[in-house]
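A single protein chain has been omitted; all remaining protein chains appear in their positions.
Chain IDs A, B, C, D and E follow the sequence of writing; residue 1 opens each chain.
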């Protein structure tokens, strides 16, 4: 009975729908003739021009052919590719919601990706609002990633690093993934005809291994804007996948005895140390690597706000409302770079493969560095659990949690979380420094 | 005694005031002569040039005459008109504060209107800050209305619509006011010599009938920037007047028996339905009407933030701080379009009359559509109270509250609020779709 | 023993550091030769070009010589001056944190000053993000100071002024410091060859005496952008120093009997008065001095939000999140004007001296005006304590607190705080008016 | 140029004083007029400040609450 | 020009109705499909609205709390 009524209603609705469509199509005959008679020029009827502008038509037809300077005509891209990208956008949103993969970023990016691929809407073209977000926040001057870094700084506690400074070396070692991937990208270019990465592209791809979203967007926006969409998606996806990618590598490279190493309690850190730290890092960066100072500077400004204790209202705003507003806009702006013609290429496949390699090598380097440091250590008391090495890739605080989890599997009383936060926050500085080097050496040309 | 002292003080102050003015006027003689002697060219004294720049002088004199391409000189606008516009701005602020007419918008709009009409200040001219707000947030790319829509989405519950989908048709019917008003605007143009609305102007005026502020500003900013001030003021004023405009029409078109119809309790809606809904609407819009996707997309992104449950910090920021900041700037930017030379014209009168007609016809269409649906309904159980039809104009949540109130008058146990929220939110989608159609069909030229 | 281990570790780290540097320097030989052989043109090696881009090199060398139109070559500025400016930035941060000198502003300004002086980073040059903050928020249109004023308005209670209107005259008198300083700046220009202030520069310097940060930045951004850094630093520093600068002057100019005057309780002020007030001030300003309406208007809009009681969400956002966000960006933007070549000049010394004079004369004028008003007062009951005169300089609420404190020293039951808030807030209006006059008279040319 | 400075001082202080004197008059006049208005009944306890909820919202929120309550009653009764 | 206005009305209302009719169908179909899914167990009390803490955060916050607790125990025990 209920079913019957339901079916009846569906029929009624279908009728109504047909009636409504008839209502739309009717004037095609009525007015089209009248108008053409009136104007005597070939004017498209309203319905015809509306049909031309639908997404449906855009999805089933090719775009305008492109004619280059030599007069060679390339056929336009098929509209179905835009539909594929919309599905990619939906996938990112699904991963964000159902799998909790970096939802704060992947939902806006995925949504922006959908908007950018709607045919005839031009949302990501000049004049569209996503284009405006991109150009004013990332393209012209990378204000969005810098403001995100300000907020990250205002949320980050460098205390665990200050309590055990030598763990900073783990954060250095884990950046090895960046540079091996860079070489990998160049090797792909030499090997496959369909892949063409410039040295700038390769640098931007390598930075995925830094496991830090704003740094990756900052560098890709400067060195390889066309690849920015793929690079950001790869970076955030692998950051979300850290709990799956890292543990096997960590277990492979360590013995059970190593994983069971207990580390001694971190010393308390005084407020004055925490205030001096961001200024020290900024000055060191100014001396050695000016190209990294925008990133490092904003991170340290946020941290100074947090630690100095006299500007709490700035610190809270930077870590809450400001970062939230910028996250929405940054996500949409990154999504605007998921346009089908840029994203659906062999190069994107290459980026996805290389990104995974970058994360894996970074993880391995961090663990191996920890083992090396243990080899060189004079006393047993100073030994570090090599599981915290993997946290050096950044991906704060996920990677530190992974260290903690794998450590608990080996020794259920061994809480590594705080120890792993040291290399973890050092990894953020490390990848910002690596971005600075790449920018200084390949950005000028 | 107290009165005496008060009078004494007033006298003292008047003396002081005169002394101060003398202090100002004094150097006119002292320095003007000296300077002209010194420089031997006719240099205006400080006081003279200050007087030239006062608002007082601007209010009592005509502006510069305008010479057009054919050399025909039109006398400048009289300054008193600016004073009239300042009074209009004060009226809007009064209505916002004392009558609670959409105060969040009318206070900034009214204040912006005052600022825009201050002579010799140029606040709404290129170089002025209201001009900067307008051009960067509405004129070049309509970022402000889109961010407002993001916040509206994050505040809107589409549950009542999902629980009773067919009420969406009421939200469609109520858009009829938009298109009749459009025709009305074209008829005025044909009839009166002093009124000249292009087809774009008429479309932007019609959208007042959509009873949705951001949609009206979005469309007017694209199709008829010169009319934006009048259109926005009319839209928000009539939205505030919904409790006065709608009830008589609702009572006229319904019998007491119809008004007494009780509707059955809405079914509960699952979270997954609420998550799928915004994505469905976006995809439908992408397929059928790409020109509406900026508006519909941002509304649905906000709603997705709200319903998905994993990005609450983005959802809260979009619905609070971000929408508040943008509301202030949007209101001021709209106010910058209340300049006397644009606003004080016969066309504004036409817009105000047409807006009222638009709201009335929209209300009537919604009610009549509900009656038609009842006629077509198979069973009595599915009948809807035609009073919820009027809520289809949008004006969320005011129109739904009006439905509830008029329903309670007829049947004091009949709470229609939740039932009326369905057509009410459908009306928001409906008017965004109507805006998309108008943009697609008249915006290209 | 602990010490021994510590020394061992330091040695180990030093070794590691040397190894790392060797690792960097190594390829200079390896690759430089190879590359030059390959390319046969003189290509700088990576290490060489990295060294060229370090801050260290920038600090120890002169910049590019500047050749002017006549072919006269001026040697480039020495890099060590940038290091000096970085120390100035650190000093400002130190004063903000340790001495609580206006930390909300001085910390971002100091940090921005450091960033602006990092060699080879170009953060404050076109293309850099501080440049973008400056040009979009202060340089092109002074949006940042205006939004700060909006927030200040939403935080300010004009009730004490409304309860005792005549105290507004104290806020007028204290602006005398502005104009004497202006003359002082012109006198320095005539007297010293190394100081060259235009009339615009002198006006912008004078406004330091207004003791109001946003007003000073607003005016300096329009009249003397090159001096903006020094002017803003002087203004905020002296505002922080009000508790040190003002008391001796106040004690010098008043007798103990005067300092002991008790003022009668302020009458309660109705909400309607508080709502009418901001609109009255705006209209008065529009009539007399349009050039001051952006500043006065935004202050009054914020106050209207606060007092009208129907837009609390706008009022709270303006007074919290929005002002916080803008404070961060404004501070950094002001810091970008602390570049060594602009800041390290005799003129800055002049500005600092003049700023102190401006504050002192403003304080004295306020106190003397109060004494004059007491002379002219008919009855004893209406007498005012001349200590509240000093609060007329603005510097809200610090100057009012100083009045209260000095008053308590003389008469431990005499709480002047609320009485001093009247001239204090009047001083804000007074300095905005003074800025408007200066803009109207010197800005046009 | 110092002459011009003096001129600016005279005109500037004149305008500042004129402005604030007129403001004093305006405050006195409007204060006198506004205090003749009857006390508003709707907002007796209002002292100033931002702490309270918007007055616009309250009655309507109440209505909404009644409607929601009625809806619940209905569902649980049925 | 009024003829063009009528054309706009016919096409416009047609599109608005088509859009919302399709939306009704979409809501009915997706509602029917989605309600066949089993009830999720993790979020039984979810009613809608923004009031709750992010679900992502909770388990991990718990872990952090355990780790911190352990760290404290260790320090004060030693």
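As a convention for this text, a contact is a pair of C-beta atoms (placed from the backbone, for glycine too) under 8 Å apart; a residue touches a chain by one contact, two chains touch by 3 or more.
Just so it is clear, the structure is predicted and the values come from calculations on it, not from any experiment.
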Exercise. In the intact complex, which of the presented chains make contact with the chain not displayed?
Worked result: A, C
Exercise. Which residue from A:46, A:166, A:222 or A:401 sits in contact with the chain not drawn here?
Worked result: A:166
For this session: Looking beyond the chains shown, say which of A:289, A:304 or A:418 touches the absent one.
Result: A:289
Problem set entry | chain C residues touching the omitted chain (full complex) | 6, 9-10, 13-14, 16-17, 20-21, 23-24, 26-27, 31, 34, 46-47, 50, 100, 103, 265-266, 401, 404-405, 413, 415, 417-418
Exercise. For chain A, which residues lie in contact with the unshown chain of the complex?
Worked result: 157, 159, 161-162, 165-166, 168-169, 171-173, 175-176, 178-180, 182-183, 186-187, 189-190, 199, 202-203, 270-274, 276-277, 280-281, 284-285, 288-289, 306-307, 309-313, 315-316, 319, 426, 429-430, 433-434, 437-438, 441-442
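Here is the rule we go by: only the chains that are shown with their structure count from here on.
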For this session: Quick one: how many steps at least from chain B to chain E, stepping chain to touching chain?
Result: 1
Seminar exercise, completed: Relative to chain A, the most remote chain by C-alpha centroid is chain D
For this session: Would you kindly tell me how far, in whole Å, the mean C-alpha position of chain D lies from that of chain A?
Result: 46
Seminar exercise, completed: For the pair chain D and chain E, the C-alpha centroid-to-centroid distance in angstrom is 39
Exercise. Can you list the chain B residues in contact with two or more other chains?
Worked result: 9, 13, 16, 46, 50, 100, 103, 166, 169, 288-289, 309-311, 313, 316, 321, 437, 441
For this session: Would you give the residues of chain E that are in contact with at least 2 other chains, written as numbers and ranges?
Result: 8, 11, 13, 15, 17-18, 21-22, 24, 28, 55-56
Exercise. Name the touching chain pairs, please: which are they?
Worked result: A-B, A-C, A-E, B-C, B-D, B-E, C-D
